[in-house]
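Every protein chain except one is present and positioned as in the full complex.
By written order: A and B. Residues from 1 in each chain.
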Amino acid sequence: MRPFRPSRRGLLQSAATLAGGALAAPLVARHALAADAIKVGSLLDLSGPIGSSGQAMHATIRLAVDELNAGGGLLGRQVELVNYDTQSTIQLYSQYAQQLALKDKVAVVHGGITSASREAIRPVFDRYATLYFYNVLYEGGVCDRDCFCTGTTPAQTVNKLVPYALETWGKKAYIIAADYNYGQITAKWMGKYVRDGGGTVQATEFFPLDVTEFAATISKIQQAGPSVVLSALVGSNHTAFYRQWAAAGMKDKIPIASTTFGLVNEIATIAPSESNGVVTSYGYYEELSTPASTAFTKAVRAKFGDGLPYISELACATYEGFKLWAEGVKKAGSLDRMKVTEALETGIAVDGPSGKVTIDHATHHVVRNAYLARAAERKWDVFQSYPDQAPADTAAVCDLIKEPKLSKQFVIDVKT
Amino acid sequence: MALTGLILFNIANSIAVLVLLSLGLGVIYGMMRVINLAHGEFLMLGAYTTVVSANAGLNLWVAMLVAAPLAVGLFGLAVERLFIRFLYGRIIDTMLATWGLSLAVVGLITTIFGTTVRGVSAPFGGFAIGGYQTSVYSWFVIAVAAAMAAGVWLVLRFTKFGLIVRATMQNPDMAAALGVSPQWIYMMTFALGSALAGLAGGVLAPVSGVSPVMGGAFIARAFITVLGGGPAIVTGTGLASGLFGSISEVATFFTTPVFGQVALLLAALVMIRILPQGITGSGLTGRLLRRSL
Partner (left out) sequence: MTGWASFAAMVAAGLVVLLGLPLVFDLFGLLQMTVFAAMAVLALSQGFIWGYGGIMSFGQTAFFGLGGYTYAVAVMNMGDSTVPVLLSVLLPTLFAALLGYFMFYGRISDAYIGVITLTVTVILFNVVNSTAGDFYTIGNAPLGGFNGMPSVPPLNVPGDPSSPLDPQQTWYAAMGALLLVYILLRAVLASRFGRVVVAIRENETRAQLLGYDTRLYKLIVFAIGGGIAGLAGCLYANWGSFISPTVFGLATSAQVLIYVLVGGLGTLLGPILGAVGIQYLISVIGAQEMVNANLVLGAVLVVFVLLVPQGLVPVVQGLFRRVPGVRRGQVAEAAPVEVEL
């Protein structure tokens, strides 16, 4: 076969022109900003498998920056967001973290989605003295004075979800979780709270993130006959579990309580017949009807449209994390890392969409509200709230007041 | 007893899913020695076609069984005309091009539909085997997989098109000398393989998490199944699906999902060590099945 050969030069030239234009544009835009703007870094996966979590977080931090600038900026200066798409790649997290710290010299970095990404960049910011905010709910245990974690941890949410499930549905639990740190540690906490509540764990199963077939598991669950299934499944592949569960006609037979369902738009993507009745516990729901929450969701939807995925705790905590940092800077009257850290450690609080959010000095985590909600017709019906929940899990192992030099993630020994 | 029935049913379902995932890839690889690394994205496009057209009001069955294979088949045709036809005989280049294509398609779908899309749910509901609930939809999945495999086999074995395709596969120059255009056959084969992938994606859409990156979860399994099957497209893919599907399902049921996955991979390793040309290409099975399709 003699394949046809197109004119290489012509194609190459036009391709180069296109690429050059596309790549140069954002650089120009960036330089056009005021030279003395305060730079704030954002590192989120906006493409690749984890991109679905990053989109809404990216939207809310942009909203927070714009609101701040509209109100006169910070310390009399405008704030400029320096954003990199880490493309769901750990190497790019390290690379861009170095870039933000050394080249862009940002005042603070908000970002990281998976725990692995956080652990990759946390040491970089420690080494190059850059303040870092991790705004995602996670398994708990990070103890680092240069880092603030503003998402919920198991003591704040799992500790509400499991007792509710035991009281409502019965004492026998079957735990299914994603096979990595978050899932494994969350499953331990679930087990602890089940036993604390006088229940029994029939089995705990872990699923690699690329598992899409759940027929065998659904059979095993029926064989065990639990009164509730506790799920910490993660990602769009695992969404298949809820669909296959419903397709097998199990949905109305055994209820599901989850620590992850709905974080990435599941509530909108799968049918009400598959999701109705699932109970979750997070630090925020888009449906919260407080004035602060409605104003926030209205602003986000006005700016980014209805195409944006569900505004979950991830997006809300990112917004609140930025506001906490801004408050810290205002109080310190400076961008200096230590001054801002010390200001934040005085217990700075903001009234965010989720309610009052307060920095806890000892753990560098936050005290915040937790909520219980039930899925109903593509919405979350928030039926219970728990004000001012402390990060008790991390507090059990981490005290930065006594040991300010610590910089590690404890694997909390979950005792029964 | 009921439990045994349930496990057997699950095994059948698991085999059917593997056949669905890999047959399209097997047709393209078996006929043309083109490893289509964008195969997972072809499945994803099938799922998207189903979901988007069903949400737009099209009947679910039409969306799944007609729209999905049609749309992805046409897409495959375009891909073949635009890229693949320049690259025949260069197996590495086709892999690179299709890998690039897979990235670009993921990017394109994300740009158009966002990172998530409203799915469709499985029709039918559940039924009971003894005291155990399971899904009626699985019957449908099994039926489609069986029909797909039988259809490809019948076309290859009994139609004139099948005869020409087999001849071209064996000796393209001779076929060309006899007045067949290998270019045309390759084009049609690629479109057929793509359509099969589209159909599979459509059928699996109601029981999968539909997202732009869903193809990534399928490609490794499909790849291993096709190569494990060896040169005979239908028999090989069918046997390899049967073997790997049973092993992973049984291992998952009696141990853990992690071990189920590792067991599948280990089985593939051991099998390739014993039968280096795949099930239908070497060893006793190879001799028995040498003339199969």
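Heads up, the rule we're going with is that contacts are C-beta pairs under 8 Å (C-beta built on N, C-alpha and C of every residue); 3 or more make two chains touch, one makes a residue touch a chain.
Worth saying up front: this structure is predicted, and the values here are computed from it rather than measured.
Asks: What are the shown chains that the left-out chain touches?
Replies: Per the touch rule above, the missing chain touches A, B.
Asks: Of the residues A:V40, A:L63, A:I185 or A:A215, I need the one that contacts the missing chain.
Replies: Answering carefully, the residue with contact to the hidden chain is A:I185.
Asks: One chain isn't shown here. Among A:Q95, A:S273, A:T290 or A:S334, which residue touches it?
Replies: Only one of A:Q95, A:S273, A:T290 or A:S334 touches the chain omitted from view, namely A:Q95.
Asks: Can you work out which residue in A:P208, A:G283, A:G328 or A:P391 touches the chain that's missing from view?
Replies: Residue touching the chain left out of view: A:P208.
Asks: Which residue among B:L8, B:A143, B:M174 or B:L266 touches the omitted chain?
Replies: B:L266
Asks: By the contact criterion defined above, which parts of subunit B meet the unshown chain? Give residue numbers in ascending order.
Replies: Against the left-out chain, subunit B lists 83, 86-87, 89-90, 92-93, 95-97, 99-108, 110-111, 216, 220, 223-224, 227-228, 258, 261-262, 265-266, 268-269, 272-273, 276-278.
Asks: What residues on subunit A make contact with the chain left out of this view?
Replies: 6, 8, 11-12, 15, 19, 22-23, 25-26, 46-48, 83-87, 89-92, 94-96, 98-99, 102-103, 114-116, 119-120, 122-124, 127, 179-182, 184-185, 206, 208, 407-409, 411, 413
The definition used in the following text is that only the chains that are shown with their structure count from here on.
Asks: Using the touch rule from the top, collect the residues of subunit B that touch subunit A in their complex.
Replies: 3, 6-7, 10, 13-14, 17, 85-89, 107, 110, 114-122, 124-127, 131-138, 182-183, 206-211, 213-214, 216-218, 220, 249, 252-253, 256-258, 260-261
Asks: For the complex, which residues does subunit A have touching subunit B?
Replies: 1, 3-5, 47-49, 51-52, 55, 179, 205-208, 210-213, 215-220, 222-223, 235-240, 243-244, 246-250, 253, 264-265, 268-271, 273-274, 307, 309
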